[in-house]
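A short write-up of the structure that comes next.
Removed from the display is one protein chain of the complex; every other protein chain stays in position.
Chain IDs A and B follow the sequence of writing; residue 1 opens each chain.
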Amino acid sequence: MATEPKNYVDYETALKHFDVVFGIEVHIELSTKTKLFCSAPNAFGAEPNTLISPVSLGLPGALPVLNEKAVEYAIKLGLALNAKINKKSYFARKNYYYPDLTKNYQTSQSDEPTIGEGHLDLQISDTEMFRIDIERAHLEEDAGKNTHVGGAEGRIFGAQYSLVDYNRAGVPLIEIVTKPVFGAGENAPEIIAKYVRELRDIARTLEISDARMERGNVRADINISLSPKGSGKLGIRSETKNVNSFRSIEAAAHYEIIRHASILLEGETVTQETRHWHEATSSTTSGREKSNADDYRYFPEPNLVPVVISDEWIDQIRAEMPELPAHKRARLTKEWGFSPKDMQDVLNADALALVEMTVTHGTSAHNAKKWWLGELSRIAKEASLSLTDLAITPENVAEIQKLIDDGKVNDKIARKIITDVIAGKGTVAEIVANENLEIVSDDSALKKFVQEALAEQPDVAEKLRNGNMQPIGVIIGIVMKKSQGKADAKKVREIILAEK
Amino acid sequence: MANNINTNDLTLLTAHEQAELLNAKQVSSTELTGAYLNRIHALDEQVNAYLTVTDDVALKTAKEVDDLRAKGEKLHPLAGVPIAIKDIVVTKGIQTTAASKILEGWIPPYDAHIVTKIKDAKLPILGKTNMDEFAIGSSTEYSGYKITHNPWDLAKVPGGSGGGSAAAIVASLAPLAVGSDTGGSIRQPAALTGTVGVKPTYGGVSRYGAIEMASSLDQLGPCAKTVLDTAYLQGILGGYDAKDSTSLDYDHNRMASAALKGKNQDLHGVKLGIVRELTGEGFADDVQKSFDSAVELLKEMGAEVQTVDCPSFDYSLAAYYILMPSEVSSNLARFDGMRYGLRACGDNLSAEQTMRLTRAKGFGKEVKRRIILGTHALSSGYYDAYYGSAQKVRTLIQRDFTNAFEKVDALISPTAPTTAFKIGEKMTADPVTMYKNDIATIPVNLAGTPAMSLPSGLGADGMPIGFQIMAPGKMDDRLYFVGSALEQALCEKNGALYEKIQFGKQAVNMKTEAK
Partner (left out) sequence: MEKAETNFSVQKVKHLADLARIEFSEQELDELTSELNVISDAINKVQEVANDDVERTTHPFALENVFRKDAVGETLEQKSALAAAPKQKDGMFLVPQILAED
């Protein structure tokens, strides 16, 4: 048994010898106002241990009562995943000891989860779809958060002690478990990332989760195993945890495929274990060995009663379902006159919602895309922020684009307004007014600047009069300077031609 | 204080009688509460009924009641009548340990639902009563702190797990007490101390804030000297609570009216069933004899009595000793030294090792035994054979009850197979001997149905004997109706049993004279 190979083969070699089988468990934190089993707030970023009740702290005698909204959210997700909504589902206790678990059992669902089998189709090229079969999705409570103190970079090993914050304890989660996925071939890492992204998008569209990867609202565990090419024999799997970006998900899967293949090609057996992904080194390391000694002693939670979901309840939720991401993408690509690549670029930049909202406020799709994928992406990248974190709204962007369309500001000024809005200097209108940024499109003012410029540059004026238009830029430049950059260059050119 | 009443007599009265004196302003709650506190401080060292006595809390409530009454405010009929609460119930600001060392010093930041109700009704809380650790036991010998003695014979056990509450009642150290009943912990101590104890229908009283032992079986209920007093107390404790998902909504005020109606001793049209499996073999002769003569009284009052079969009851002990430890193993997992209670070692060990040592030190032997047994019953490979089978036995027992209640209105049996045994007598190497005390009380916990124990007389050893009445779910009022009739008949025949106890009478007089 081995956890690390002596040498690593390359990806191509790995795929030449083995078929990749994967499974994904995705935890989505629901954005209910309160926790799954008590009325303590479900919120991010509060002072430690302030969002807790006797129930979420697991105090003796405190009893759980199920949040109806969480069940509703589960049904929504089930419908989006084309899944069977189980008429009757139960909660069970999963017993294990860990300091972040207040009761030393997690209230989860075992044999009879709320959501049964379903599937999700992913578009993997212009013409190809790939189906991920879903085994189940169940409701459960999140645990608290441990901070390990005294070890390197807050990690567990070498830590002297840990500090526990139970604010997250009891936050509702839905865990979506796939069936083993075969046949993805070399695209496996990309498909895994795409699947998680699709779930993220669905969760956002359904408004059941903030679905922010960086906050751990969406967490993916990736199971990888390899089987000798064409053998159909299932290999021993590893489960990689702690992967919290799409890029990392793809990289981790890629890494694990190589690691498995390398071990197997050295004639060794892969150890069944948990792996941890490290962003800094782009590699995984050995975690806890998974053995059959894991005995969670599930039994029905006696303090909760069964959840019974009627057809009427499902129909009511179905009637309120929003348009799902896949359908919306297809529709918008067509409506916006985008090429598949245009759309893919927007998706890769995580900017679909931003572009769409900008379009809603009157900007053309191409211009909206230009701003969000261009200037705004640049600023976000520089500040290490995501686009949604920038202090500028799609409405702001639309407003600025309108100033351009109306000829009131030029591109350069528009960029300045964007920078100022993000810097918190005021609304678009305030910035334009306060700094007197509006283009000088007043003909008489511009005419005056042109006349002055021509007078200052008699040689150039002469050339222009003789029909040599080459040095016209010199005059335009002077006019721009005189107008403090606020002149509309196109207009200036027209005036020069008339006034020369 | 009205001049014709002295404090000794006061504490010997029933809660109902005390409430009448309070409402008539013949006695103040401060006087009544003070009388009990005096008695507790004078006598409890012999009984060990209390783990914590809360003089200040009790007197504060008493004064508040007196002030409100003086102003003519409308009060709950029992306002000002003191109460003792089993230490399994969480009380804000008052140490709550469930008699376990692992919770020593724990001051809860919240109140159990029933504590809120008791405070709303303004019953002064005298303190927290002793019990077997986490209510696991049948003798109160498994308390992590001290052994409670039976006031009828201090060398004997008061039963368990609620021995503290029962002993406090019969020793007149509290007129009312709250108990919890998972397999008989209210009824068996009631039987062994000659008091009345009721396990309401599962869901009848909110479990929110009752430290869980076996959640699908636990139920809180009233303890008192008389059927009427327990009925009044169930009226306070019972009722729907949205914080308990298993809470049921039915009227608990009708318990007292049923108890009052029962005093007429007219049981014509009432059909009672003797459970064949809970009589005869395994029950001591004097217990059986007392039961039989109580049955005769019931017949004399017009009840039709027949014997009914509940064949699956033979499996109830086995099912109980799977389900209960299984739930115990999970419920007690939270006591790990991380967030509250005992942490048994310093910082140099790992969290895991700290948990292991804390649980080793903090839990008593019987608790550990049941945790290990439950861990086994739930473990992979055994779950279906044990837990699954026990759940099926539960179904069979429910069916037996359903069938029986098609024939009769209530079922009857002795509460416990014997009278109180000597302290230490059953702490043998064979734990099953102790477990068999619960043979008659367990079936209703498995079915969720209500049951009452009331005294039917004294045994050959002069110790009390309990008589059990079982009713269909939510029909707790039948217990009070039949129980009250029997109590009244017995009282007219033999006098009130609780008045026969010798304990504490002399001591109170001495104490009073000294004042």
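Note that contacts are C-beta pairs under 8 Å (C-beta built on N, C-alpha and C of every residue); 3 or more make two chains touch, one makes a residue touch a chain.
All of these numbers come straight from a predicted model, not from anything done at the bench.
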Hidden partner chain, touching residue among B:58, B:322, B:411 or B:451 | B:322
Pick from A:288, A:318, A:331 or A:490: which residue touches the chain that isn't shown?
-> A:288
Check each of B:137, B:158, B:183 or B:203 against the chain that is not shown and name the one that touches it.
-> B:203
The one residue from A:142, A:165, A:190 or A:250 touching the chain left out of view is A:165
Which residue, B:41, B:376 or B:500, contacts the hidden chain when the whole complex is considered?
-> B:376
Hidden partner chain, residues of chain B it touches = 105-107, 109-110, 202-203, 216, 242, 245-246, 248, 312, 315, 317-319, 321-322, 329, 333, 336-343, 347-357, 359-360, 363, 368-369, 371-373, 375-377, 379, 381-382, 384-386, 388-396, 398, 429-432, 435, 446-449, 473
Hidden partner interface residues of chain A, rising order | 32-34, 38-41, 47-54, 57, 65-71, 88, 90, 96-100, 143, 146-148, 150, 156, 159-166, 274, 276, 287-288, 295, 297, 300, 302, 304-308
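Going forward, only the chains that are shown with their structure count from here on.
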Within the complex, which stretch of chain A touches chain B?
-> 54, 57-66, 93, 95, 97, 99, 102-105, 160-162, 164, 295, 297-299, 302-305
Any idea which chain B residues touch chain A in the complex?
-> 89-90, 96, 98, 103, 106, 108-110, 112, 207-212, 214-216, 242-246, 326-327, 329-330, 333-336, 338-340, 347, 351-352, 355, 375, 378-380, 383, 387
